[in-house]
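Report on one structure; see the data block that follows.
One protein chain is absent from this view; the other protein chains keep their places.
Which chain is which? They are A, B and C, in the order written, and residues in each are numbered from 1.
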Amino acid sequence: MTLEVTVLYFASLREQVGREQDKVVLPAGATVSVCALLDILSQNDPELKAIFERMPRLRVAINQALATFDGVVKAGDEIAFFPPMTGG
Amino acid sequence: MTLEVTVLYFASLREQVGREQDKVVLPAGATVSVCALLDILSQNDPELKAIFERMPRLRVAINQALATFDGVVKAGDEIAFFPPMTGG
Amino acid sequence: MPRIVVTSDRFDVGQEAARLSGLSAGVGGLSLFIGQVRGQGDGLESLTLEHYPGMTEAILTQLGQEAVERFQLLDCTIIHRVGTMGIGEPIVFVGSAAAHRAEALQATAFLIDRLKTGAPFWKREQFADGRSAWVDAKAADDNAAAAWD
Partner (left out) sequence: MPRIVVTSDRFDVGQEAARLSGLSAGVGGLSLFIGQVRGQGDGLESLTLEHYPGMTEAILTQLGQEAVERFQLLDCTIIHRVGTMGIGEPIVFVGSAAAHRAEALQATAFLIDRLKTGAPFWKREQFADGRSAWVDAKAADDNAAAAWD
């Protein structure tokens, strides 16, 4: 079984990142929070680190449900990062 | 110039009175309030008196604007009596 | 100018929405309310609405103008039907157009709350068994109207 998760970016974040998604392989055996996933993404790509740091109101969804940054990420999950929503 | 006013009845009040309107001649030279007009109507028709007494939430309009019972009635005015309104 | 209509005819919700929507480029939100004859499971078959011609239009115009000023509307519409209406039939349409949603939503609530006890309409209910009775004024409606004072 793969330990991969899909990471999606939306709106201004997607534009800054310059792509719609990343695939990330989780460290085996560890419980990974959203915060830890952000660290992994930042280590993989220093530019991503700078982008996240410029976005203090970053929001996250795990499997299409709004989540908090201490939420647990599991293999196969779809994690989305985006700025505050502006619908309606 | 005539001292007549038109008195209209609506809804349940109209049904009880059994007619849509009355013409009333005001006493010459006097200032007539809505209350005084009700007294004149009651003197002219004892049945009206009984009907008014059974309707504690009677409302009044003078010339198609909501009014109070101390409102002044002048010759030529259109005075309407009706129960509380139930629109919408 | 508020659009005020008192009629025995049905109204077209789509057309009324289109008028409000197209008032100006500054419209950002429309709030519409439609009241209809509710079946109450008690044999009610229809309502008959009586009104005071002339005064009705005058009161609704004043009410509409008050809403436009108070809630900074671009405009509003009040349509009220009279005559006999079966269950499910529309009775009243209220619509408000504003730059922002809060004003539109509040204005429509204001208009329908004030109209219920402040405009000269009276409802009579007809039942399947032949009974018929005037609808009593509700204290809750007086309170809802007074909450806007």
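We take it that a contact is a pair of C-beta atoms (placed from the backbone, for glycine too) under 8 Å apart; a residue touches a chain by one contact, two chains touch by 3 or more.
The shown structure was predicted, so the numbers you read here are calculated from the model rather than taken from an experiment.
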Message = Need the list of shown chains touched by the one chain that isn't shown.
response = A, C
Query = Can you name the residues of chain A that touch the chain not displayed here?
reply = 8, 10-12, 57, 61, 64-66, 80, 82-88
Ask   = If the missing chain were put back, which residues of chain C would it touch?
value = 12-15, 17-18, 21-22, 24-39, 87-88, 90, 99, 101-102, 104-105, 108-109, 112, 144
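Operating definition for what follows: only the chains that are shown with their structure count from here on.
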Maximum centroid distance from chain A, chain identifier (CA atoms) = B
Query = Per the centroid of Cα atoms for each chain, what is the distance between chain A and chain C, given in Å?
reply = 49
Query = Which whole number of Å gives the spacing of the CA centres of chain B and chain C?
reply = 27
Query = In angstrom, rounded to a whole number, how far apart do the mean CA points of chain A and chain B lie?
reply = 75
Ask   = Taking each residue of chain C in turn, which ones touch at least two of the other chains?
value = none
Inquiry  = If I count partner chains per residue in chain B, which residues reach a count of at least 2?
reply    = none
